[in-house]
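As you look at this complex, bear in mind that one protein chain is not there, while each of the others sits in place.
Presenting chain A:
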Amino acid sequence: MSSTLVPEVPVTNGREPAERAPTDWKTHAMQSRIRKRYAAERRFRLLGLGAVALSAAFLVFLLGTMLINGAGGFVRTEIALPLDFPALSLDVEREQLAQRGADLALAGAGLQNAVGVAAVSAFGDEGEDYLADNAWLTVREAIKDDPSILDRRVTIAVPASSRIHLAATDDAEPAIEAAAARLNAAGALTRGFNWSFLTGSDSTDPTSAGIWGALKGSLLTMAVTLALAFPIGVLSAIYLEEYAPKNRWTDLIEVSINNLAAVPSIIFGLLGLAVFLGTFNMPRSAPIVGGLTLALMIMPVIVIAGRNAIKAVPPSIRDAALGVGASRVQVVFHHVLPLALPGILTGTIIGMARALGETAPLLMIGMRAFIGSAPEDLASPATVLPVQIFLWSDQVSSGFVEKTSAAIIVLLVFLLAMNALAIYLRNRFETRW
């Protein structure tokens, strides 16, 4: 032991070692060597700084473009539409409006056409194009709130079409630009925060497209993923670190897990398609299947992170606990796991963040779909945020450009919130010794 720590005195045949001449720092050769060393130091520091600056610049560019493009997605333009209900003569019974069938009754009475007619009489022949396709839904809600408006003239603020909305924000065709300017001059246009973007679901019309359906789908999917991957991953890690004998089989398992962590995500999609949909006949497009598939994907990440965290717990803690008579289970759950938890949580959150941004495996199990309402439970059809972004980026209508960016902002906020939670948890549980 001590031989490696304390070097032996060099053998000098009994004589004192010759005294070393002091280094002359002033010579030319030495000066140039020192300069070289300092230059190398500076170069390395600048290189590192450059790398950080470059990645920061990319991040700023990404966030900047997203914010600039996406800000408009959170705003909507509304047109004050005068509606003369007695003149439009909607064929609808007042009693029906109080009941559950109100929506059907109003749709059947031709409310959609009536709103179009009102737009034409208020804004000219093109008037119908100024309103969003789903503007009549706003009118329908207004009638349901207060059926008495059917007896008088009212003005209701309805969402403007995306062309009018875009004309109000940036360049557009001259005709639409002029129409927007005219409406604006008449004081008919108002702009406000688009709450329906946060509460609505997918739509073919950018003005009524919302993110809630996809966000809820993501939340449900993540819940399933976490509920499965975390306990199974942590238990596997504990078993492999604390209990498993070291033999050929455990080596094989270790190699398999490391391999699995690097398998492309699309493969897990195919696996999910074959196993969950093919063999177990689970419902297509459901968050539960998405969650199961993503759980398979991130489990290896959690196992690896968990094993490393458990390995990092000093053996003295185990020895001490065993020494005072704790059982193996008590050692693991009272001492090792609490100390390893910050590391395990970090690994889990990294895995969850990867799962949150994943699209490829979900395409395979049918979560890339148009679904006009938010999912109600784990088995009802749903889509998730990144898939929604993908679907919108594919849309022809120019109004979807800002919706895509706005959806990306929502996804980034979601991710940031998850990472913030991870850091909070880690700091809370972190112990130093």
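As a convention for this text, a residue touches a chain if its C-beta (ideal position, glycine included) is under 8 Å from a C-beta of that chain, and two chains touch if they have at least 3 such contacts; residues count from 1.
Keep this in mind: contacts and distances are computed from a predicted model.
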Q: Could you check which of "Phosphate ABC transporter substrate-binding protein", "RNA polymerase sigma-70 factor (ECF subfamily)", "5'-nucleotidase" or "Acyl-CoA/acyl-ACP dehydrogenase" matches the UniProt name for the chain that's left out?
A: "Phosphate ABC transporter substrate-binding protein"
Q: For the chain that's not shown, point to the residue among A:L90, A:L228, A:L270 or A:I350 touching it.
A: A:L228
Q.
One chain is left out of this view; which of A:T77, A:S201 or A:T348 touches it in the full complex?
A. A:S201
Q: Name every residue on chain A in touch with the hidden partner chain.
A: 100, 103-104, 107-108, 133-134, 137, 173, 201, 203-205, 228, 232, 236, 239, 252-253, 256-257, 260, 275-277, 280-286, 288, 292, 295-296, 299, 303, 366, 368-373, 378-381, 396
